[in-house]
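Input: a single structure, listed below in structure tokens.
A single protein chain has been removed from this complex, and every other one stays in its place.
Here is chain A:
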Amino acid sequence: MSHQSSMNKADFISSIILTLFGIGVVVESLRLPRLENLNVNAYTVPGIVPGFLGLFLTVAGLAIFVRSIRRGGWKLSLNKDGMRRWLGSAMVMRTAVTVVITMGYAILLFPNVPFWIATPIFIFVFVVATEAMKYGGLPDRKKLLTALVLAIIAGLLINYVFQDLFFVRLPGG
């Protein structure tokens, strides 16, 4: 499948989302208070600018939608095998692992666990997981030890620089 063909399909789906989003912005802008009780000038109502922006996004979304249909982007030709191959590809796996580990750190560890503990754990897990994907198995003992040392030094150093040198209060304890 060519890059242009994939982009047409991506444009087809994203233009639908964009158009719906634009319509949503227009509707929500119309629902914003018009402050008639304060006798404000009709040209200064809070919804006027986002309303115009929503209108633009709707029109632009429709333009991409029409273009993607002309280019055959609506032929999504989704099938189970294709999806499975795509989901199992190294690119998607690397992205998914990165998203899961980074989100886990930022949402769960960072706000709840003391920084000097949470950060080395995150760095170690990230390095080991991504190196395991790179080498096709768990890294050897030397690499694991390097990852551990890197995680501890980096975690403690960042903690020191932010907290003690630049007086940033860190969360999680």
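Methods note: a residue touches a chain if its C-beta (ideal position, glycine included) is under 8 Å from a C-beta of that chain, and two chains touch if they have at least 3 such contacts; residues count from 1.
Convention: contacts and distances are computed from a predicted model.
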item	value
Choices "Nitric oxide reductase NorE protein", "Cytochrome c oxidase subunit 3 family protein", "Tripartite tricarboxylate transporter permease" or "Na+/H+ antiporter subunit D" - which one is the UniProt name of the chain not shown	"Tripartite tricarboxylate transporter permease"
Those residues of chain A which, in the complete complex, touch the missing chain	7, 10-11, 14, 18, 25, 28, 32-33, 35, 38, 40-44, 46-50, 52-54, 56-57, 60-61, 63-64, 91, 94-95, 98-99, 101-103, 105-107, 110-111, 115, 119, 122-123, 126-127, 130-131, 134, 147, 150, 154-155, 158, 161-162, 166-171
